[in-house]
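Handing you this structure, nothing more for now.
Just one protein chain is left out here, and the rest sit where they should.
Let's look at subunit A:
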Amino acid sequence: MAILSTPRSAVQLASRGRPLKEHLFRIALLASLAIALVFLTLLIVYVVEEGWPRLDSTLWENQPSIRRPETAGIQSGIFGTLWIIGLTALMALPTGILAAIYLEEYADKTKWYNRLLELNISNLAAVPSIVYGILGLGIIARWMAFGFTIMTGAITISLLVLPIVIISAREAIRAVPPSIREGSLALGATQWQTIYRQVLPASIPGIATGSILALSRAIGEAAPFLMLGAATLVRFNPEGVWSSFSVLPLQIYSFISRPQEEFAVLAAAAIVVLLAILLLMNSVAIWLRNRYQKRW
């Protein structure tokens, strides 16, 4: 009865003008998202339209040519890119994951050298890619005398993506709840058994996602290859890690810098191919994340 007799004015449930602010905030969020999406769409539409005449099988069946731009292809660039990315994955992923395991599971964070390591890895991730190109040229190509080969390119790109792989793998490993490690250790498992049988399987989706995104970044890189002096108009596909090579971004760069209109079309078509590879890799990353995501 006391509740019923409460005067109406005592309970204030009426709106106090919040909806307008809520709406404005929402619109601001959507507008920011729209800007990103509109420009991405414009870019894709533009390159597809520009490159459309050359988006046929001759694009990946033929090799680049200066004299016949209307039939020139990008086969050597596609193969070069695949070789570089494959070799980079082989070198950078195991190294990066093992480094991340050390930093997350073994390193005593109270020790100064471990904190120094962490700080430097974050810094390395922010170093411009052309600096890695200088490193690759000076140390790997010249001092180690690996020359301008796939191996030199892949080592350079591995060094470039390594900090990103380490950082993303650490995040994935850190996302595994400590209670899982405690549960495993409390059963008499060793630290390595705990990492190998619990922590790694639980963090593999996150590690894979981060690794693919790191490799996607590497695929678009032209600057380090420019520095390394990789050839732009290679007319043959790489035969092994000691072959000379070119990569797609570098070929696009060289096509665009030529005066003929046909090269601009060819460059646009090559960009479409590069974008397609990138989108494919990112989709695999998203699929992996959704498919194997762990929920605790």
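What we mean here is this: a contact is a pair of C-beta atoms (placed from the backbone, for glycine too) under 8 Å apart; a residue touches a chain by one contact, two chains touch by 3 or more; residues count from 1.
Just so we're on the same page, contacts and distances are computed from a predicted model.
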| item | value |
| --- | --- |
| Name under which UniProt lists the unshown chain, selected from "Heme lyase CcmF/NrfE family subunit", "Phosphate import ATP-binding protein PstB", "CoA transferase subunit A" or "SusC/RagA family TonB-linked outer membrane protein" | "Phosphate import ATP-binding protein PstB" |
| Touch with the omitted chain, as defined above, among A:I44, A:L185 or A:I256 | A:L185 |
| Those residues of subunit A which, in the complete complex, touch the missing chain | 108-110, 177, 179-180, 182-190, 193, 197-198, 202, 294-296 |
